[in-house]
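Structure below; questions to follow.
The other protein chains are all here in position, but one chain of the complex has been omitted.
Chains here go by letter, A and B, matching the order in which they are written, and residues are numbered from 1 within each.
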Amino acid sequence: MAVETTTRAKLRWGLLDVLVVVFALIPVLWIASLSFKTPATLTDGNFIPREWTLDNYKTIFDTDQFVRALINSIGIALIATLIAVVLGAMAAYAISRLDFPGKKLLVGVSLLIAMFPQVSLVSPLFEIERQLKIFDTWPGLILPYITFALPLAIYTLSAFFKQIPWDLEKAAKMDGATQGQAFRRVIAPLAAPGLFTTAILVFIFCWNDFLFAITLTSTERARTVPVALSFFTGESQFEDPTGAICAAAVVITVPIILFVLFFQRRIVSGLTSGAVKG
Amino acid sequence: MSADTVEKSTTPTVPTQRGGRRKPPLSENKKAERKLGLLLCAPAALVMILVTAYPIIYSVWLSLQRFDLRFPDQREFIGLDNYVTVLTNEFWWTAFGVTMLITVVTVAVELVLGMGLAIIMHRTLVGRGLVRTSALIPYGIVTVVAAFSWRYAWTPGTGYLANLFSDGAPLTERASSLAIIMLAEIWKTTPFMALLLMAGLALVPEDLLKAASTDGATAWQKFTKVMLPVMKPAILVALLFRTLDAFRVFDNIFVLTAGGNETSSVSMLAYNNLIRGLNLGIGSTMSVLIFITVAIIAFIFVKLFGTAAPGSDDSERR
Partner (left out) sequence: MADIVLDKVSKSFPDGTVAVQDVDLEIADGEFVILVGPSGCGKSTTLNMIAGLEDISSGELRIAGQRVNDKAPRDRDIAMVFQSYALYPNMTVRENMAFPLRLAKLDKETINRKVDEAAKVLELTSLLDRKPANLSGGQRQRVAMGRAIVRQPKAFLMDEPLSNLDAKLRVQMRTVVSRLQKQLGTTTVYVTHDQTEAMTLGDRVVIMRGGAVQQVGPPQELYDHPRNLFVAGFIGSPSMNFLHAAVQDGGLHTALGEVPLGDRVRRELESADAPRELILGIRPEHFEDAELVDDDTRRRGMEFEAPVDIVESMGSDKYVYFTVEGEKASAAELEELAADAGAADFAGAGGNLVTRLSAESTVAEGQTRRVWFNLEKIHLFDPGTGRNLTLHEGRAAGALAD
């Protein structure tokens, strides 16, 4: 009897699981499907392509518009991630390990920024960046990305740092290590997973942004893929850009899917540790 | 790489035993710790403040001027005129209403769905990894990509959903457009809500649920009487974050309707005034108004519900 109920329970949970998976994946599969359709079958409304083609991908990699945007996206997201994680790690170390005035203030400020309406920054930043001549450049986007990624980085990392058994640092010192050695050989290996997780979260954040990218750029110089997508016109005015847009969309979705597939556990722990007291 | 940087800067933490010239070693030590703390936080704090505080003040200043980039010569200080213009403008109030509607509906639906998803992710007997992985995909996907997917899904001729309702082109009508925008938002952010709630669920002691079962509680009673009270802080934090986040809705509207058929949110409107209209004065006024609204919402949450900000406790340091 017990077996029966567990089988039934399993079946019920399995059904729910399927529901979740379908709900989560359909839009992604749909856009992937569109990206493989030929122009002729593009409008057939069929979920599975009748004729498969890679032409859409060829098209986008042939146009400078997309390749340039992809380079911008990657470069900007990587640099912003690197800086945000480094600065965030420094601040998080201080918050979780040291006692200093203004600690609460810093935590409060980063919380405020996490909730800040980004659109409120759009007009002043637009004007300030024009004056500073960084409008429509990489730094012009990297700067706001760092700013809004920092609270995320600080929360996630302080939660990670608080879990590190700092007794180990003392133990290392007793074993004859200098502060530097204690950090490099004992603490850093323990902190690395936290840094890595944070980097993924921050990267996803930067990769995802649309508002700053569309307001603080005006040409291909710094335009990132999400923005380029919305400006896609196809090769000639009369060509339907749908296939190309979908192909480009799939390309920028691939890294995210890979992250999620390989680091699911870490992403979950990173997101939740930052949000819940810990 | 990042580790190296941290290390270099942490090196001085050593409660330096060397150097006998120090008089009171304690205060020195303490001072060094304070100094290091401030030093480590300074770059992060500086960036955050320079990129937010200064611009917001600057935008207050801009909002008090007539400043249209198409007519730069007419720039002048006009006091609160811009505010009067915006606040008496029906477009603003329509956008405000749309934003509020989207915020309230999506957050409410997400709370329910997110709770369900959280319970599934937390308790499912089979395929937990699979569920968690798939649930993370909407969270990670670029919003614009998802928005395009929805757009093509509902576009007549292209989409598999367009013919779901008989009347043809859902994205050309206001009510259905708003519904689709909300659907897209909900799809994208429910997983995040669910993850926050799941963290709260993990705090519910298993023994407590067992005790409730033996006391004869039904599943629903267990949920409302045992789980919800324990999860309350997590729920409030999740609600606060999602409410403020929902209020910023922009990407989905931009791609799905471009603000047509009176589906603009306040962010969309501010963007249009700024980039399309190049009117910095009006754009900044809207920025300031949005900032104030968000501040009020956050204030209400904290005061009314006593939402404890995550990390606001400066708990044990060792």
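Note that in this section contacts are C-beta pairs under 8 Å (C-beta built on N, C-alpha and C of every residue); 3 or more make two chains touch, one makes a residue touch a chain.
These figures come from a predicted structure and were not determined experimentally.
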{"item": "Hidden partner chain, touching residue among A:Val186, A:Leu201 or A:Ile214", "value": "A:Val186"}
{"item": "Absent chain, residues of subunit A that touch it", "value": "165, 167-168, 170-178, 181, 185-186, 189-190"}
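In this section, only the chains that are shown with their structure count from here on.
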{"item": "Rounded Å distance, subunit A centre to subunit B centre (Cα mean)", "value": "14"}
{"item": "For the subunit B and subunit A complex, residues of the former touching the latter", "value": "1-3, 5-7, 9-11, 13-14, 30, 33-38, 40-41, 43-45, 47-49, 51-52, 54-56, 58-59, 62, 117, 120, 123-127, 129-146, 148-150, 152-153, 157-160, 162-163, 187, 191-192, 195-196, 198-200, 202-203, 233-234, 237-238, 240-241, 244, 247-248, 250-251, 254-255, 266-267, 270-271, 274-275, 280, 283-284, 286-288, 290-291, 293-294, 298, 308-315, 317-318"}
{"item": "Subunit B-touching residues of subunit A, taken from the complex the two chains share", "value": "6, 9-10, 13-14, 16-17, 20-21, 23-25, 27-28, 30-31, 34, 42-43, 45-47, 82, 85-91, 93-104, 106-111, 113-128, 143-144, 146-147, 150-151, 154-155, 158-159, 162, 166, 178-180, 183-184, 188, 191-192, 195, 199, 204, 207-208, 210-211, 214-215, 225-227, 229-230, 242, 245-246, 249, 252-253, 256-257, 259-261, 264-265, 267-268, 271-277"}
